[in-house]
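Excluded from the complex is one protein chain; the other protein chains are retained at their positions.
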Amino acid sequence: MSNINQWEAVIGLEIHVQLSTNSKLFSGASTNFGASPNTQACNVDLAMPGVLPVLNEEVLKMAIKLGIALNANINSPTIFARKNYFYPDSPKGYQISQMDKPIVEDGFLDIELEDGSVKRIGVTRAHLEEDAGKSLHEDFEGQSGIDLNRAGTPLIEIVSEPEISTPEEAVAYLKSIHSIIRYLNISDGNMAEGSMRCDANVSVRKVGETELGTRTETKNVNSFRFVEKAIHYEISRQINEIESGNTITQETRLYDSQKNTTRPMRSKEFANDYRYFPEPDLLPVILEEDFINSVKKLMPELPNEKKIRFTEFYKLSKYDSSLLAADKDLADFFEEVVQESNSPKISANWIMGEFLAEINKENLDINKSKVSSKQLGVLIRRIEDSTISGKIAKEVFEKMWESSKDADEIISNQGLKQVTDVSEIEKMVKKVIKNNPDQLKKYHSGKDRLFGFFVGQVMKESQGKANPAQVNQILKDKLKKEPIL
Amino acid sequence: MELNEFTLKEQLDGLRDSSFSSTELTQDYLKRIKAKDPSINSYITVTEELALKQAKKADDRYNKGQALALDGIPIAHKDIFCTEDVLTTCGSKMLSNFKAPYSSTVVSKLFDEGVVMLGKTNMDEFAMGSSNETSFFGEVKNPWNLDYVPGGSSGGSAACVSARLASAATATDTGGSIRQPAALCGLTGIKPTYGRVSRYGMIAFASSLDQGGVLTRTAEDAAILLASMSGHDPKDSTSLNIEVPNYTEEIGNNISGLKIGLPKEFFNQEIPDHVRKSTEEAIEVYKDLGAEIEEISFPNIDLSLPVYYVLAPAECSANLSRYDGVRYGYRCEEPKNLEDLYMRTRDEGFGPEVKRRILIGTYALSAGYYDAYYLKAQKCRRLIANDFTEAFKSVDVILSPTTPGTSFKAGEKINDPIDMYLQDIFTIPANLAGLPGISFPCGNHNGLPLGLQLVGNSLEEGKLLSAAHHFQTVTNWHKELPEF
Partner (left out) sequence: MSLSDKELKEIAYLARINIDENNFPALKGELDQILGLFEKLNLVNTDGIEAMSHPLDLSQPTRKDEVTEINQREKMQESAPLVQSGLFLVPKVIEGEN
């Protein structure tokens, strides 16, 4: 597309986060995942005649934490409203949501772009609302089956300002939100399971234009990757349409991950008149200063703060800090390892390397790691104090993972201690040199690359246990001094 | 004297001193219901087996000396209150087969005090009406004259108590649905302060206006029942967490010096002579009781009807969206698709008045009209509430006729919605402001009763009951019963 540089995209994200409470937003039914249909839908969730909503206090705490993490205002009073529409998974025929005075308003999130720069994305609002039930379409001829277990589960909808400009920025923003909600322990943020859902509002305009183009809303993107692809596709589609002389229809579109396209959803236009009005069954929610402050005290260190602290205190690179700080469990693990090993850089490398490799291979939760942070810390110390070489340590780590035994036990049982005795190494070096006269001749005639061969032979002779640095030094020495036979 | 002729208080005394048993009392009512109800149609469901079971248990407790506060008193519940495992229809085809899976707080509380439930009373469909002519289960007739309406929406409850087919009946009031039937049937009816009685299990019409209350033969009876019905309910977020006074004690409070306000705008209206006359006579009674009369002004009172007819339909349009044929209730035959399911179920399941109000409400909330109608009405509501606040700075209670006339003939107003709505001009303001109101008999014209209304300040049910009670100690209107 030769004209692509003339265009810019304007993107806003609406992220629905399922809050991990025990009971529902307005009823005492359980929110556990995977229950048999309609066994967790009480009379309130079923919208029986005469039922009334009662607010779950935990939800307020979670929303306040989120608001603080998003540098936003907490509105008091905050008001619930009815959003009216008919759909079988919405039993009351309206959803209790928030319109005016949402609980969180006017915040921002600083995201780090690929080039290392930081961009501030405004968060217009975050409001509470109840989730709908589920429709199942298979197994029933010509019918759909409605399961209302999920109906009434608390959601918080986070709406960004349309200040995102590229699919990559969108993903960075999304990942940031994901990281925060897991840090705050208010949601497990699992996009595949639907506890975090993302809708993308996309429009395009010529660079330099201040007016916004017509936007479309794309739904059904359930992974970071698909968010990027869907937005990318939608931007291209819109540019194509406009360049072909067509106008963009304001509509909702569904992303098809198989074809990597978006297509319009069918719905009557005026049917989207939600007729919001203040929920008469709920009173305005007053959030006292004391209450907000008590919640503030329970806040953990947030990902961004942690990232900065890792960079400054542990002197890690921005990249390493970013990776480690993104997940709270991983960050905690790292700090525990460092407490034991006293070597932040090496610990970071080991965690991002060997450790995560094993975790990812077995798809484990960090908390279910087969090697504890203390154990890993000790292993790293053994490298630092030259008990074992880095290479041997990798073997030891594998064995630790398999057997859950401590590093020291494995090292001594398998006799893996590093050889650091100079005379011993000299013996091995002499032996190797004696056994390889041709290579020696070639080395002396200028084939410097053969140095590596000799190193390899010495390591082999020592079963990998010789201290590589010392081997290098002694070899250099001995290779020079040996007279040509 | 038949047992059903006694007031609730007299029946309670009788049960306590073993003059008769609850089983006898209940059987008396059940027999009378079988004989008389077909001509007035005040009951939708009679729960004979349950009633006798409950009566027996009450008698057992009396025998053991472990009687509960209202033990053995047979009452009826308006069919708007969910009663577990018992048909709860709200007067509608939409719920004509609906057995509630849980009980409302009002019903539970009264059961906990030992009441016997005779059955569920007829009502205007979904509480929308002032004549009980919109019920799917047929019109209710006024026991005073079978050609006339009992009022609505609690017409069944009123007719039933007036005809002595229950000792008392629960009811609900959104724009006058307790007070107006009370006036038309010669009963005492009280709508408490908004939030005084729990709305949990009380099928919603207009959430910010609905209140549960009671229809009885005397203010004393009302005080007894209201005390048991009221109180905080954590299941209702709009329920007041304030102690319930001892109303039966409070009714004895002296009312000498009570300041009664007469809104000049009410009395400047065109009121029939007989209404004006009985109201003036009532005012004289109060003067004799030592009350002070003062003229007050309600500058915004003529906004009440438009405000009500924006807000109530708006809220009901959302409250009634749940009736869609999916999880309970009526479903149309062989729906072709989802749209068809909704559109036909709701067209066939709802009556014309309900549909009219849903449409008006939908319109008032729709894009482009929200500000002009809904929001405007909420602001005008504030003006009306402010008028009351201002009035209560100088008076204790506000007096007016309950209705603009006695009962009217069935069929007279049903085809003229506006004419019907005018029934509620005196009662609606109290609902808008969330204030308590009581109606009690103050006259009779051509064989039809007239009611007097008192509206009080927030949580002043005691004052209202006391004022009504004292009126009833020096007048006999409340003692008159239809020959039925």
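Order of writing sets the chain letters: A and B. Residues in each chain are counted from 1.
In the analysis below, contacts are C-beta pairs under 8 Å (C-beta built on N, C-alpha and C of every residue); 3 or more make two chains touch, one makes a residue touch a chain.
Note that the coordinates shown come from a computational prediction; the quantities given were computed from them, not determined experimentally.
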(request) Specify the residue from the set A:Ser90, A:Thr218 or A:Ser389 that touches the hidden chain. (result) A:Ser90
(request) Please pick, from B:Arg16, B:Lys34, B:Lys287 or B:Lys379, the residue that touches the omitted chain in the full complex. (result) B:Lys379
(request) With the full complex in mind, choose from A:Leu113, A:Leu136 or A:Val422 the residue touching the hidden chain. (result) A:Leu136
(message) So one chain is hidden, and I want to know which residue out of A:Met99, A:Ile242 or A:Leu283 touches that hidden chain in the complete assembly.
(response) A:Leu283
(message) Using the document's definition of touch, tell me which of A:Ile11, A:Ala41 or A:Ile158 contacts the absent chain.
(response) A:Ala41
(request) Could I get the residues of subunit A that touch the absent chain, sorted low to high? (result) 21-23, 27-30, 36-43, 46, 48, 54-60, 77, 84-90, 132, 135-137, 139-140, 142-148, 254, 265-268, 270-271, 273, 275, 278, 280, 282-286
(request) Please give every residue of subunit B in contact with the chain that is not shown. (result) 97-99, 101, 194-195, 208, 234, 237-238, 240-241, 300, 302-303, 305-307, 309-310, 317, 321, 324-331, 335-344, 346-347, 350, 355-356, 358-360, 362-364, 366, 372-373, 375-383, 385, 417-418, 421, 432-435
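Keep this in mind: only the chains that are shown with their structure count from here on.
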(message) How many angstrom lie between the centres of subunit A and subunit B, each centre taken as the mean Cα position?
(response) 58
(message) Could you list, by residue number, the parts of subunit A that touch subunit B in their complex?
(response) 43, 46-55, 82, 84, 86, 88, 91-94, 146, 148, 273, 275-277, 280-283
(message) Which residues of subunit B touch subunit A once you look at their complex with the stated criterion?
(response) 81-82, 88, 90, 95, 98, 100-102, 104, 199-204, 206-208, 234-238, 314-315, 317-318, 320-322, 324, 326-328, 338, 342, 362, 365-367, 370, 374
